[in-house]
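One chain of protein is taken out of this complex; the other chains stay put.
Chain nomenclature is as follows: A, B and C, assigned in order of appearance, with residue numbering initiated at 1 for each chain independently.
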Amino acid sequence: MPDSSSSPGPQFSPWREKSWRVIFLSDTPAGRAFDVVLLVLISASVLVVMMESVEPLRLEHAQAFQISEWIFTLLFTIEYIVRVLVVRQKRRYVLSFFGIVDLLSLLPTYLSLFLVGSHYLMIIRVLRLLRMFRVLKMARHFGQANVLLNALRASSPKIAVFLFAILTLVSIEGTVMYLIEGAHNPGFSSIPQSIYWGIVTITTVGYGDVAPLTVIGKILASFIMLTGFSIIAVPTGIVSAELGKELSQVRMDRRRCGECGWTGHDPAAKFCKHCGHQLGD
Amino acid sequence: MPDSSSSPGPQFSPWREKSWRVIFLSDTPAGRAFDVVLLVLISASVLVVMMESVEPLRLEHAQAFQISEWIFTLLFTIEYIVRVLVVRQKRRYVLSFFGIVDLLSLLPTYLSLFLVGSHYLMIIRVLRLLRMFRVLKMARHFGQANVLLNALRASSPKIAVFLFAILTLVSIEGTVMYLIEGAHNPGFSSIPQSIYWGIVTITTVGYGDVAPLTVIGKILASFIMLTGFSIIAVPTGIVSAELGKELSQVRMDRRRCGECGWTGHDPAAKFCKHCGHQLGD
Amino acid sequence: MPDSSSSPGPQFSPWREKSWRVIFLSDTPAGRAFDVVLLVLISASVLVVMMESVEPLRLEHAQAFQISEWIFTLLFTIEYIVRVLVVRQKRRYVLSFFGIVDLLSLLPTYLSLFLVGSHYLMIIRVLRLLRMFRVLKMARHFGQANVLLNALRASSPKIAVFLFAILTLVSIEGTVMYLIEGAHNPGFSSIPQSIYWGIVTITTVGYGDVAPLTVIGKILASFIMLTGFSIIAVPTGIVSAELGKELSQVRMDRRRCGECGWTGHDPAAKFCKHCGHQLGD
Partner (left out) sequence: MPDSSSSPGPQFSPWREKSWRVIFLSDTPAGRAFDVVLLVLISASVLVVMMESVEPLRLEHAQAFQISEWIFTLLFTIEYIVRVLVVRQKRRYVLSFFGIVDLLSLLPTYLSLFLVGSHYLMIIRVLRLLRMFRVLKMARHFGQANVLLNALRASSPKIAVFLFAILTLVSIEGTVMYLIEGAHNPGFSSIPQSIYWGIVTITTVGYGDVAPLTVIGKILASFIMLTGFSIIAVPTGIVSAELGKELSQVRMDRRRCGECGWTGHDPAAKFCKHCGHQLGD
């Protein structure tokens, strides 16, 4: 997803034009090299945050983590400043999804300076973990993700209705299971707990931390599982149909009417369906 | 799903006509506001029932729960009375799915008055939980749910046959597993118990509360899992095919060219793609 | 699946003809009543076998189980004898799938007579459980099962290849997991045990009786799960495509060529694709 709309425009210096091309596009060797270096940096940075969360590693290599953290932050800061300098529509970039992600990937480290020695331990933990959102910087480099997101967005209203239906179903199933199992089974001690079990079951995750114990509970659970088994088919069907539709549109005829410019004709069509003009090959 | 069939008709007073429009449709600002208020009320009411089932919360805030319960019940009672007054075909509404749901969402609270101090604890519990069915009142506001239900209804005869086949398969698999594991494993102590395991396994829920212990049992279980893996594809295939069929029917145009009789035109087409003749409506 | 091929033929007595119609078809009120009675009998009989396997019930109601067992067996025996008498191609029926199932549903009870007091406890258990196969008698009454079986049969060569691929994959994954986890984790103590874990994981059943403990094991397990996640799509895709193909064939044009009788024409076709003769409506 190159931010093509934020082109620096013709009145900029050639140096700025070139930097913009390197940083925002990947159609030159320098641009591709920049992308690779950035991807390596992001991966390494995310890996460091992950490893720092492992307690034995954190205690042993505390200083190494701090140093590498500052190196990553400085590099991402330089990247952010250069992006802002080079881009024409600065405000638009800063407020864009990737602008916010870029800022979020360096802010926590600076903010932690003001909180050293303070008692706000939870805030420090949250700040430290906000750095994990750097992983979203990667999304810039995966063009095809766009296609998948489109397919998901197209089918999202139907999936939302479906999720609502699931929640209604699970609420009622959970209530009935609470009535049946509640007295004998600590895993069904309240309705929310039973609904949690219902979701774990109907999505076929099945941790097993909560499972029915009574005979009636097991019969009802079997029924719920077999129901869920059929329901799992619904979102699959929706997305399959949506993807199939999109793919078939891609394969559609590429002919353009010579008279009115209309496209999207049937491969068998001889005349433009918009203006009736004869179609060429 | 607006109950459009229960229109009050022209001979009603304008006030009644307007109330009906606000309550049953959502094509006016007042109608939409009414819908939003109702959705918030239902959600809050269901949340209260859920929270009341959590024992520490119930003991601590007993009075607050009771008061809010009566507020919700009174509001739903007013809603029910107004609906009955405003609707033309009163009998039809009262006996409709949503009429019964509306009644069920207020009846339990009133009935509990007559049972205070009684020994029928189970009945009180059931009554209290019947209030969870208020969640079904929400279904009125999700139009697209209809489409999904149609797709499910269209494929339900095939899915019923499929579920019957699954039950037959699981009965026989459970019996064989009972024969193999029964003597060594308390989880397979009877055929119904083994069938329960079979359903948990074939739907890929896999709680793990029952799992094979013997070598032959594990081999057979592996076979059953791989079988289930292929079988999971069947309902998906049925619903996918059904949804694809429905979507393709929606996109199909039923217009026929007056000149050459060609059909299957694009809904946006103005001219026949076969002979170039103008298309009518 | 009516055994229509075993029609009694014209030279039989009218009584026999009528009995055959009642027993093998369900196009008369008597035939439908016979079907319902038989379905109830089979269900009750299977339920009794299931309940008998529950030890407390077996000990308490031993005599009741024995009596009902003999009643069911006698009724099924009468059914089997009448079927043999009434059918024309006796040999064909006896050796057919349903003929064997019918025989199997009564044989075990008689055989148990000769084994009373014997030491062959395992044989008695197997005989007792063979009665569960009575559930297969039901399959006769589900016509649509045929359609599903056809779809499964059409896609079975591809699914067999797919299952073989899964087994190969799981063998290698299990071996690697055995190498990594074997020394630390009793659940991976041998290659077959690791393969069992692999099947439980890749089919997303996930009992949790065996789970990786080491860091490398968990990383590899994550990779295997994400792989399985993509692989689960393959049989679904195969069966979906197969079902879609079958459904689209059903929707195909019903026109028959007046000249050569060829069917299966494209709805847009004007001429028979077999002989070139013009097609009517």
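Note that in this section a residue touches a chain if its C-beta (ideal position, glycine included) is under 8 Å from a C-beta of that chain, and two chains touch if they have at least 3 such contacts.
Just so we're clear, the structure is a prediction, and the values are computed from it rather than from any experiment.
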Per the touch definition above, residue among C:Gly31, C:Pro108 or C:Gly237 touching the missing chain: C:Gly237
Where the unshown chain meets chain B, residue by residue: 204-208, 236, 240
Hidden partner chain, residues of chain C it touches: 157-158, 161-162, 164-165, 168, 171-172, 175-176, 178-179, 189-192, 195, 201, 204-208, 211, 215, 218, 221-222, 225-226, 228-230, 232-234, 236-238, 240-241, 244-245, 264-266, 268-278
Where the unshown chain meets chain A, residue by residue: 46, 49-51, 53-55, 125-126, 129, 132-133, 135-136, 138-139, 142, 144-145, 147-148, 151-152, 159, 162-163, 166-167, 192-193, 195-196, 199-200, 203-209, 232, 235-236, 238-240, 242-244, 247, 268
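Just so we're on the same page, only the chains that are shown with their structure count from here on.
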Chain contact topology (line, ring, star, complete or other): complete
Mean-CA-position distance for chain C and chain A (Å): 42
Touching two or more other chains - residue numbers and ranges from chain C: 204-208, 236, 240
